[in-house]
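The block underneath contains the structure these notes are about, expressed in structure tokens.
The chains shown are only part of the set, and none of them has been moved.
Lettered A and B in written order, each chain numbered from 1.
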Amino acid sequence: MPNCGFAEIFVYHAGSMHIDEGAEIADLPDLLSDPKNVVWVDIRAENPDDVPAIKDLLLNTFQFHYLAVEDCLETRNQPKIEAFPDYLYFIVHGVKPDETSATNFITKELDGFLGVNYVVTFHIERFRSIKNVKQQLCTSPFACQRGSAYLLHQILDQVVDYYMPLVDDFDEAINRLEERALNVRRSNNTILEEIMDLRRSVARLKRISHRQMEVLYRLSHGEFAQIPENVLPFFRDVHDHLMRISDLAESYRDLVGGLFEIHFAVISNKTNDIMKTLAVVSANILPLTLIAGIYGMNFENMPELHSKYGYWLTLLAMGLITTVLLIYFWRRGWITKEDPPENPIERGS
Amino acid sequence: MPNCGFAEIFVYHAGSMHIDEGAEIADLPDLLSDPKNVVWVDIRAENPDDVPAIKDLLLNTFQFHYLAVEDCLETRNQPKIEAFPDYLYFIVHGVKPDETSATNFITKELDGFLGVNYVVTFHIERFRSIKNVKQQLCTSPFACQRGSAYLLHQILDQVVDYYMPLVDDFDEAINRLEERALNVRRSNNTILEEIMDLRRSVARLKRISHRQMEVLYRLSHGEFAQIPENVLPFFRDVHDHLMRISDLAESYRDLVGGLFEIHFAVISNKTNDIMKTLAVVSANILPLTLIAGIYGMNFENMPELHSKYGYWLTLLAMGLITTVLLIYFWRRGWITKEDPPENPIERGS
């Protein structure tokens, strides 16, 4: 079995002060047989051609259960944890912002196995969090010194750390959409689409963080023999982070629902304003038009028409009627100052 | 008891390398008495005339509990699992898309019994999943070699596999309806009916997958002696698939609810647009009509009428008023470019 490009192996030899990065896949059986070593095999299945070799490694070298290996190689799984006699199999999800959309995010699956003296991680996409752990390890073997469970904690902690900026992005996206919904100047389907997208994303975030929280709850409550007592508080810490994210996702769901209501309310308000304008214009001008119409009739016997001041009196009457009506509507609150064009860029183009 | 057309019998004789498809119902007592055999009896009650013979087979040959047999022959049941001393009785539901409607699906009931060395399945409708398992068995007796519980897993796994495309169809149906709701050009009850249908279907999917998940939870957690320890992970796998489907159905429910809100918002926006047009037209033309009306009055003494440029000045004034009002409404955002006819097929026919 040749050492190929898909796997990076980090070995901490008990008592040594550094991480050995030179090991090859062929060395694994020896390395794993010494319970004092801590081995981390990070597999990145970038190239589909590597899959058979990876499968062989997992099934034969590590002797993982057939089903776990199948799940591992597949994508589109839920976060979960499963205990096998000698090792744990877990799936967690990393997240990264979607470059093309402020209301979306991308999930990346990270599968792995935790044994008494090894951690195996398997992923297809690049994880910044795993890169960070590797860099830390190169600087100091501290994480490995504390055993494989602590090393796993380091990895999960980094993965979960990338959730928080995403949650903050959502917070901002909600605020921005709220701002836009409040200041919308014309009917706008773009806002509706974005609200719907945000709703989808928040639901996804909630689903994922919730399932992940269950995984970490089980990891942090002493259920598995692979995780020693003294490492549990560290997993509890990761669990608490996820709980916070799950709580926030839940409350974002409410707020996103509120965005629809705001949009409705703003449109209702605008329709109300338009109706007021229409009603005020009609109620002011229609009576005057009627008067003009009356004095435009062609009856022979219309004494007013012959009066010297008839025309001027009529104009005066019209002016009076308008004044009275305007005062009436102003008192009813139907005549209002124009809103300032808060957001001149969006204005009726 | 003659071998009739309603049952297909597959026998795996311990140690042999193939499946025996030639057994008859009369052979069953002998076959079942050897605990090393694995027997699968697949009953399809296509013909109502077969029911008495099927009942006789289940009650007398297999000696199943009277109530379980009754439940089995009836339809319209919920997924469930019930333990009897020597066997398990289960109901699960298969699904298939409804050819006549993109927002609907059809459920098919699959009843069955799992004994220590046999599986009995009973169904009225054709199951593609069962056909698949039969084909696999003909190719290789692998599933039977692992015992009756593993064979049952194979069947359930295939049944559940047909849920996923359905869920994907829903996803697409929601997206398509969202698209249509956003681009609707005229009031449209068809969309409302489809949203309501989708809502019904999603609720049904959620109900069915949830109950089914409970069945598989119990199957996969070592509650039943009929399922050996080493087969449990396989059932857990099926359970995880259903959990994913149930989660998605739950989130679809939210999204379908959001479609109503989108429809409302789009209609509100359109009404708002129409109101704006009406208000702009009225507010522009009514004042001009008043002016025309005034100069159409028949008063004798109206000096303007005799002025040489009265007419032209009046037209000029009308033009000015219109210009000022148009600028005012444009600044308020009431005059907007027409939306492009995004979906010309739906356009006001």
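Methods note: contacts are C-beta pairs under 8 Å (C-beta built on N, C-alpha and C of every residue); 3 or more make two chains touch, one makes a residue touch a chain.
Treat the numbers as computed from the prediction; the structure is a model and nothing was measured.
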Can you report how many copies the full complex contains, not just the 2 shown in place?
5
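To be clear about the criterion, only the chains that are shown with their structure count from here on.
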Inter-centroid spacing, subunit B versus subunit A (mean Cα positions, whole Å)
26
Taking the touch rule as given, give the residues of subunit B at its contact with subunit A in the complex, in rising order.
178, 182-183, 233-234, 236-237, 240, 243-244, 247, 251, 254-255, 258, 261-262, 264-266, 268-273, 275-276, 278-279, 282-283, 286-287, 289-290, 293-294, 296-302, 330-337
Could you please specify the touching residues of subunit A with respect to subunit B in the complex?
65, 67-68, 71, 77-78, 80, 82, 84, 185-189, 192-193, 196, 199-200, 203-204, 207, 260, 263-264, 267-268, 270-271, 274-275, 277-278, 281-282, 285-286, 288-289, 292-293, 295-298, 302, 304-311, 314-315, 318, 338-339, 341, 347-349
